[in-house]
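As you look at this complex, bear in mind that one protein chain is not there, while each of the others sits in place.
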Amino acid sequence: MEQATVRRQVAMVMDLNKCLGCHTCSVACKTMWTRRPGMQGMWWNTVNTAPGAGTPRNWETMGGGFRAGEPIAGHPPAENEFGEAWEFNYDEVFYGGRQDATLKPLSTEQPAWGPNWDEDVGGGEYPNAYYFYLPRICNHCTRPACLEACPRAAISKRSEDGIVLIDEERCRGYRFCAEACPYKKIYYNAVTGTSQKCIFCLPRVEQGVATACARQCPGRVRFLGYLDDVDGPIYKLVKQFRVALPLHPEYGTEPNVFYVPPLSPPMLDANGDPTGNRRIPAQYLEQLFGPEVHAALERIAGEMQRRRDGEPSELMDLLISRRWLDMFKGFERHPREVGAK
Amino acid sequence: MTVDLDRRGFLKFAGSAGIAFSLPSFLPGAGMSFAQLSDLPAPAYRSWLDVYRRQWTWDRVVRSTHFLNCWYQAACAWDVYVKDGVVLREEQAGEYPQIHPDVPDFNPRGCQKGACYSHRMYDPTRLKHPLKRVGPRGGGKWQRVSWDEALDAIADSYLDVVLEEGTDRVVIDEGTNISFGVINAGIGRFSLLTQSVILEPNSEIGDQHRGAFETFGKMLSERSADDFFRSDLVLVWGCNPIYTQIPNAHFYTEARYNGTRFIAISPDHNASATKADLWVPINPGTDAALALSICHVLIEEGLVAHDFVVEQTDLPLLVRTDTSMFLTPGDLGAATPSAAARHCVLDGASGAPRPVPADSLALGELRPVLDAHTSVRLADGSEVEVRSVYSLLVARLRDYAPEQASAHCGVSPALIRRLAREIAAAKAVSNITSSNLSKYYHGNLSERGIILIFCLTGNMGRQGAGYSAFPGLTTDGVEKFASVHRLEALPQFFEKIKPLVDGWRAAGATDEMIAYEMARMPYQAGTGLPIFTSAALFWAVHGGVMDLARQSWDPFLKRPIGEHVAHSVDQGWQPLEPRPGRTPRIIMTVAGNTLRRVRGSKRLLEKLWPELRLHVVFDLRISSTARFADYVLPVASYYERTDHRYATPLMPFLHVGEAATPPYGESKSDWAIFTLLAKHIQARARARGIAAVKTAHGLEIHLDRLYDDFTMDGQFREDDEDKVAKTLLDLSTNLGAVDWEELKKKGFVRFAGVGTSATSVGNMCEIPAADTMAPHTWHVRDKVPWPTATKRIQFYLDHPLYIEHDEELPRYKAPPAIGGAYPLMLTGGHTRWSIHSTWRDSAMMLRLHRPEPYVLMNEQDAAARGIAEGDLIRIRNDTGKFVARAKVAPAIRPGQTIIYHAWENYQFREGSARDTTPSPLNPVETAGGHAHLRYNALTGQCGNFDRDTRVEIEKVEGARQAV
Partner (left out) sequence: MSTRTDAPHDQRERSAAYAAFAQVFRYPAASAEESVAYLATFDPAVARGAIRLHESAYSEHERAAIHEELLRYYEYFGVRRAPGAELPDHLVVELEFMQFLCWREERARERGEDVTDLRRAQYDFLVRHVSKLVRSMVAHREVADEAYRQVISELSDFIDGDLQAIGAAAEA
């Protein structure tokens, strides 16, 4: 299939050393975009504890993407793999005139999965338990598997900013896109009969306002800008310092969301004394971010040490971003100023 | 079909043309009338999608904030987007200035709870109108009543109770969702004018930081979050800021990038531990053993900051070994032992004991010997052995060699030594704090031990260096507003108390100490000020919670706790209103959720509630507490009020919220409710011919002019929230010049100083306009005495209760077997998903974690009990039991279990977490009759302890069925 020609690409870097797992991004996105009919269970932005089954459950085993340029078969996630947006028996509990009523999901006695079900579970064995938070949105890939898979040509990649959009007028809800997306970030809306996903806050970004997930992030995790802006943080983190890496590069779609990989406290030996090894296994991080992750981690740790030694570090200054708006160079406008949606 | 629509007068068609113009729910847009509007051609409409195609925008963006008790993470400026009087969404304002180029700015702040408050405010649980109970309390049957009916009935009950039984029988149960602004103005003026008793909840919720209070004479102090950039080592000890300080947390992750090391010490590998450079796992409740062992190493290896310790702490002070009391100049026959010099050191120059100056920490020519052990001749000629506190401490710390302490705390000896060396080598060490340790029974000992580390290494009162216990930063107008009947009388009020203040000052009190003395005044009923009493003591005595405790749990307890409490209350060590035996009759719960919050709250329902003639709850919904109310009065949500809120130094800005919409339905602000209640009491009093009533303390309260007094003759009426808010700031001294209208638009202003309030002054430092804030600099840099008995940071507590319980020096005591000798410890912590119970049952939040209460367990503990992930489990001990779900995680320490905070009682299938937490009082907290070990505002009172509750857990068989 023909590859989209993109003049510029907006991109995001998420710093996992700063992610708090607080889900302000998820809520910001929900409140902004996914409250309309059929979107109740949609979280275009998710945050999961890693290692873990993630959202949708076990998404990394569902296929999609490319290997050696060829599409890999996949299957679309089922609704229960995303997790249910439970409704609760508020009426009964608050107004039922029953002292013994318990607030519970209406649909099930045994709730079994949700979009953040395995929060803070992670891996390892005490005291060498380990985990970190992995926020995810649509990667707005340079080679979007969803786009290539759509028989209706309902998915496009905008040439002006590289944002990948589903045209809901054209979409017939066949869900080939959800099969093909290896990140499983496409949802199906049963009310409209269409597929839906993160739109990179297009109406905001078009007017120079950072995405809701980035601007509302209290942990200051997310940098946003054009990938080719050599003075911007994205270019520097991804290309210059090479500390921001795509998730699962082997999926072959060339994501435009990049991650600063997580450091972690040292493992403890049998006596409880710290060892020289970080507790998140390097092998696991390599599975997620590819072999470049080792060099990225060493670069970050090395620059941190420079700061401890009183030396300057442009990389650390960048990751700190003492002026918050520097994280969104080119997208610093206040949302209040741009008005309509 | 033709039907008769006229039955019960339902449908009136007469004059139907007239009806067409009556659209009470709507206004015509664009400055037209309905008639003009209908003269225009109707807009083209092809499908419902057209309404979405049209550009659409909000009408108004209003600066607001959330008036709730998120304490450590307060506060954040939000833009609230409003259309047609409906709040659509909110987004952080994100307009804080950068304070200093070295440090990050405060943007954007906020958290996921704040980001969905607009959901909560319209959710189906929101009450629209006042409710009156029908049927038995807790029966869940309600009747809608008008405000007039409700307030008249409450007013009549109120009058009956004060006439028949006294004004002190009326209790305002002040919860934690107070603002220190307009809400408190309402509560305060009501108590001022009716002499009703306000329950002060801070110690009851376990935030009393007893160890800091014992050591510093106060618990309050904190640095600004950007000041962590000035630290090179931060101890994350007893807290989980990644959960509980979401808006501040970027300063921690960013300081780490800047070269600051973070060491997390906690039993579980919690979210904050994952962000640390080193995580030190520890047995829960054994922090004192680790801390004292670190101190042992510091001393053993000669790493003590001698000059700091000698100047700022009591370690060089001499203690008589015969009486265990400090050696005083009087003992030595000093002719006129001045109030200002009551303690002695061994002077290295003269080799003789000399009094230490008490008006300043500066030692002048004095060269105290730190490790003093000698004998001195007393005035009566006898010889007595004296030892410096340091000398006693060194002896005590011999028991805390790393090899010994490791057996208690589970930290390896090598790691203990490494921690000590790392701390000693750091130039500036600080800590992140929360109120977790003070919810352990012996949390005071843990905190004293940790403070000792900071003091031995001289890490106090500098940028980036210092131990912080409890953050607080408030304006100081509301106390004034609630102290006098009319604001014009403020000068006379200050004139009246001037002799008192002069007396304190003559006795050597600093401005800070005077602030604490002033704050203690409302705890003594009869001064004519509002009346405060300790909520924990109130629930323990009047509520019967004390009956749940067993003496056998604490092996150091030589007498039943009831004896300690009775003695303390009799002596006035810990004041209690109403006095024991005077049963409370009316409770008004404001801004709180008592039956969810109070540990062992089931006991309140058994003992106290049957005695109540009236229980009124102000709330947005029928909370765990409102379920047992006689009246539920619907309050305005955060976006429907105008107020400003307390801050903390972590974020040293005052935040203002302006009402974005009118209150939903018939709900009203707390201020309006108190004002109207005063109005109805006045009206009913006049109607019943009641004028003045005498309080138990002989004061007259004038019920027939309560509203006139409350509103200052109509100056501050029920709908004058905005004016009250402005006036409180006008009365404050620590904001600089503020234009109220501009402030409302901007939403925040940086504090200019710590002010004079007891809830703020303890920081004892400047708030620089262009630099970070570091507390206690006035003590450390300027040598202003500490507000303790010795005027120094005090590790030796010369109080009989401390000596009785062997706590005169810091030590470690194993956690008591609260709830009985069960193998698992049920710890807790504040949740990521709610602020207290405010979002605990919010569908939005529940969908993002789990929909039912769960208890976290380690895999081994679960497997040993045949428990699998997601099983229903019963948690039980001698006090009670509850059912929750198991969540199994390797991050939890074996032997530890965690239930995060504030599930509502009705979220449990059986019982509630509070049913297993008897929360025994710690006897040392009943102390009084001492220069600083006595009640104080927010601290110095009895606390509550639930973190070291012992339980057993079993699988609920047939768990797939409902319990």
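Here the chain labels run A and B in written order, and each chain numbers its own residues starting at 1.
Methods note: a contact is a pair of C-beta atoms (placed from the backbone, for glycine too) under 8 Å apart; a residue touches a chain by one contact, two chains touch by 3 or more.
What you are looking at is a predicted structure, and each value in this text was computed from that prediction instead of being measured.
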item	value
Identified contact with the non-displayed chain, of B:37, B:362, B:407 or B:863	B:37
Selected from B:662, B:714 or B:823 as touching the chain missing from the view	B:662
Listed residues B:60, B:144, B:559 or B:694, member touching the removed chain	B:144
Chain not shown, touching residues in subunit A	31, 35-40, 87, 91, 94-98
Where the missing chain touches subunit B, by residue	1-8, 10-14, 16-17, 19-20, 22-30, 32, 34, 37-48, 50-52, 54, 56, 83-86, 88-89, 118-119, 122-124, 127-129, 131, 140-144, 146, 622, 661-662, 664
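Quick note on the criterion: only the chains that are shown with their structure count from here on.
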item	value
Between subunit A and subunit B, centroid-to-centroid distance (C-alpha), Å	36
Subunit A-facing residues of subunit B, complex	55-57, 61, 79, 89-92, 94-95, 98, 101-105, 107-112, 115-116, 118-119, 123-125, 138-141, 232, 242, 246-247, 249-250, 253-254, 256-259, 261, 264, 269-271, 273-279, 281, 410-412, 414-415, 621-622, 627, 832, 841, 843-844, 846-852, 858-860, 870, 887-894, 904, 906-909, 960-962
Residue ranges of subunit A touching subunit B (in the complex, touch as defined)	17-18, 20-24, 26-28, 30-32, 83, 85-88, 90-91, 93-99, 101-105, 109-112, 114-117, 119-127, 129-132, 212, 215-220, 262, 264-266, 268, 271-274, 304, 306-310, 316, 319-325, 334-336, 339-341
